[in-house]
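Let me give you the structure first, and then I'll get to my questions.
Here the complex is missing one protein chain, while the rest keep their positions.
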Amino acid sequence: MIIVMQPAAKEEEVQHVMTRLESAGLGVHLSKGQFRTIIGAIGDEELVRNLGLEALPFVEKVLPITKPFKLVSREFKAEDSVFKVGNCTIGGSQLVLMAGPCAVESEEQLLAAAEGVKAAGAQILRGGAFKPRTSPYSFQGLEEKGLKLLARVREKTGLPIVTEVMDQHTVKLVAEYADIMQVGARNMQNFYMLRELGKLQKPVLLKRGLSATIEEWLMAAEYIMAGGNHQVILCERGIRTFESYTRNTLDLSAVPVVKYLTHLPVIVDPSHGTGNWRFVPAMSRAAVAAGADGIMVEVHPQPEKALCDGAQSLTIERFTSLTKELSQLAAVMGKYI
Amino acid sequence: MIIVMQPAAKEEEVQHVMTRLESAGLGVHLSKGQFRTIIGAIGDEELVRNLGLEALPFVEKVLPITKPFKLVSREFKAEDSVFKVGNCTIGGSQLVLMAGPCAVESEEQLLAAAEGVKAAGAQILRGGAFKPRTSPYSFQGLEEKGLKLLARVREKTGLPIVTEVMDQHTVKLVAEYADIMQVGARNMQNFYMLRELGKLQKPVLLKRGLSATIEEWLMAAEYIMAGGNHQVILCERGIRTFESYTRNTLDLSAVPVVKYLTHLPVIVDPSHGTGNWRFVPAMSRAAVAAGADGIMVEVHPQPEKALCDGAQSLTIERFTSLTKELSQLAAVMGKYI
Amino acid sequence: MIIVMQPAAKEEEVQHVMTRLESAGLGVHLSKGQFRTIIGAIGDEELVRNLGLEALPFVEKVLPITKPFKLVSREFKAEDSVFKVGNCTIGGSQLVLMAGPCAVESEEQLLAAAEGVKAAGAQILRGGAFKPRTSPYSFQGLEEKGLKLLARVREKTGLPIVTEVMDQHTVKLVAEYADIMQVGARNMQNFYMLRELGKLQKPVLLKRGLSATIEEWLMAAEYIMAGGNHQVILCERGIRTFESYTRNTLDLSAVPVVKYLTHLPVIVDPSHGTGNWRFVPAMSRAAVAAGADGIMVEVHPQPEKALCDGAQSLTIERFTSLTKELSQLAAVMGKYI
Partner (left out) sequence: MIIVMQPAAKEEEVQHVMTRLESAGLGVHLSKGQFRTIIGAIGDEELVRNLGLEALPFVEKVLPITKPFKLVSREFKAEDSVFKVGNCTIGGSQLVLMAGPCAVESEEQLLAAAEGVKAAGAQILRGGAFKPRTSPYSFQGLEEKGLKLLARVREKTGLPIVTEVMDQHTVKLVAEYADIMQVGARNMQNFYMLRELGKLQKPVLLKRGLSATIEEWLMAAEYIMAGGNHQVILCERGIRTFESYTRNTLDLSAVPVVKYLTHLPVIVDPSHGTGNWRFVPAMSRAAVAAGADGIMVEVHPQPEKALCDGAQSLTIERFTSLTKELSQLAAVMGKYI
């Protein structure tokens, strides 16, 4: 940490800060510049954060030097993390396609979607049993009945399933059914739930919050890893900006940034990212070219009849033609589907 | 709802949309303009939302006409809602001051804060027992022990308490202690928790999410009211923007907007809104002048030693001098403290 | 500046950075922490900025310590700047009301507006002769004819005028007529125009750009001051966020921040800030309570017939009742109108 003093800070005020740092067990490094006195604190930055030095009127600002995340960082683990789910590996040279409907609606609908996306090349089935909805008057998901349908369709198709968990106390229930536990954007900082997920030994797909910085997203992953579960898959799904032609702004630069900072796999969700089926194929291709380890796409046998997010769902035909394009792109990127 | 067809939409495509609307029980109103055919759907917009018409390639867009919230709106209830908490009324001509430390740290700290803010004029004590923290390595709150301390200090000072609930399953526990249940910004769309709060008969202070639109915020209030609990207090606490001199951007225009759209009281939190004690007094005054029903301010006996958010906490002295200013402003606004 | 090296940076790479700093005439301060080597550069930060050290793969980041603005800062000039315009002073204890129509449309309209706002207490008349419009098909202003009308109405009413300049080469023309030169949000970084304005000895009202950080806004003021014109008035007018109930999000916290960082007066424009006449009075009051030196409000004799921005214009009646409220608030703030 670097503590920047106010220009008018007095000698005893500088001393006060140094004393507090030292009594917290930190090394201290004083530097009097032309315009400012700055104090370098040597040691664990977490200790400095807890000192509340910014509350002092003679302190101008406190600048962090190291990053607040540890276990997720490349410095903790240099090589890429690769997780196995069913026959599929996430984070290596396989490009993972997770596809399926926004919400589980019925066995018929789910099976049709699952068979369609499997035939097109998808390795993992997505589908929501618990649905976070903005309006209390909207369809809220089939809940446990939906989980059972997912399990039945997995049995029939062999596709592992990824499905959302919405609450600390349903973690156990969802974990009985899911192959990958999905944390939705609205729950990225539901810290109690993250801690509960940290106790599992099962992959967690952690969506980036609607307005989460990359650092906050990685800190949420840190919560899960700090609990002992190191199988975290990051998922970029768009951030909120002023642009309204798309539902969110898909931040694809998060892909190389996250690959640079961490060893975790990163998946892109172009369906929520754009909110419009027309733009999903282009953004899926872009995600692969940016270096994503996979994509997660909403596919519905009849988008027009979907109970949820039909506007951003691909038909099976469109998804099939997309996977052909992705397959060629994957080859250029040294990957395979 | 207004359904705008693509310019090239064919007759049978227009017919397809009309048939779907009619079979959902909606009235239909066709209008062929110079450039576009548009279809007006007459009836409950929620029905139209569920039809997924935007998934159809020949539909350009679907525009809502009415607002999605009902119970929170002025159309449902024209006069201001006023709630009684202890001796204090929220939403009427009393200006409510909620003040206290970010986190409950010890009985000594909490009591010092409570006595200080009470003497300065605050009517309600704030203090967090459960703390949502970005880092798993930061202080996470005293939890139930903190709730007990809050109750003890209430007994000693007579101040009702507002404290945060972080999870559906601690709603009952927190409700045993709190006079007002606080929903934090990160939990604004924790829908399971909102539903649980809807079953109480106790005021809920609902903070606006970090990047929530006003409409989403009101829909979260709608969840609580739809459950049967009509005592919702809205709290603006800043939204996330690109500006970095302040921790968030306090959106004070939300105050008149919310007053125009709803009958619910609205409180402003300038501490999280700015993240810097220097700017808290100015924004507290501005909140009152904008028409807020009260403010919620972090006050700590020794901000420099706070375990959480010291940089944005006022000392008791500064808070005391602020309440004098607010008292004069309240008078101009036809209110009293 | 603080140069943070990559964790794996080698001895000779650290040396390379130090040598470059020294050969640019900067002092160097080396600090080897537990996790990172950091190098403090002592001297003018502008010199470090020009070294492009972030281009080096072994440099992790370069952190500025001092602020990039000089002449606008409180460190350059501690006491508030106060400018005289006609009989009115801006930046002192007078609360300045600038009011008038968005665009100058005709002598009749302008005179009606001017007489109305003057009677209500406004000291300065606003009105646009050059109008930056999003669409090439919208009304673009009366240009020089509008300037002449402004001058005629000033003669009749005695009100000084503030009007927008849109281009480097019309600076001279506008300066012949205007008492205050207004720089619109879209032109905040029109650097050639800023330089031209720096050559005048006339107040410049500098609106904050739609998505300008406070620092960029102050750097734009620095351009004008660096040219020799020290009469800069800052004007907050809302920034762009995701919220759509208001046209922009009025960032009132910019008022105390700017007052803390600089000696310049700051004015608030709640008309563009909200885009809706309903919310203008509340935000005008809030601006005054936040410590603004004045407000700038759109007032039109018949908003419904305005050629531009009618939706955000107050009628003369509404403006008159607003000024009464503001007058009482000003008194509480130790100011007068």
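A, B and C are the chain letters, set down in written order, and residue numbers restart from 1 in every chain.
Simple rule for what comes next: a contact is a pair of C-beta atoms (placed from the backbone, for glycine too) under 8 Å apart; a residue touches a chain by one contact, two chains touch by 3 or more.
The model shown is predicted, which means the values in this text are computed figures rather than measured ones.
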Residue of A:6, A:249, A:302 or A:320 in touch with the missing chain, whole complex considered: A:249
Of C:83, C:277 or C:319, the residue in touch with the unshown chain: C:277
Residue of C:19, C:87 or C:138 in touch with the missing chain, whole complex considered: C:138
Omitted-chain contact residue, chosen from C:79, C:155 or C:304: C:304
Residues from chain A at the interface with the omitted partner, ascending: 211, 213-215, 239, 241-246, 249-257, 259-261, 273-274, 278-279, 282-283, 285-291, 325, 328-329, 332
Touch residues of chain B, complete complex, unshown partner: 2, 4, 7, 27, 29, 31, 33-36, 38, 40, 42-44, 63, 65-66, 75, 240-242, 244
On chain C, residues whose C-beta touches the chain left out of the figure: 46, 49-56, 68, 132-140, 166-169, 186-187, 189-193, 195, 209-211, 216, 219, 222-223, 226-227, 240, 276-277, 303-307, 310-311, 313
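Everything that follows uses one rule, which is that only the chains that are shown with their structure count from here on.
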Approximate Å spacing (C-alpha centroids) for the pair chain A, chain B: 26
Geometric centre distance via CA averages, chain C-chain B, whole Å: 31
Intercentroid distance (Cα basis), chain C paired with chain A, Å: 38
Multi-chain contact residues (two or more partners), chain A: 240
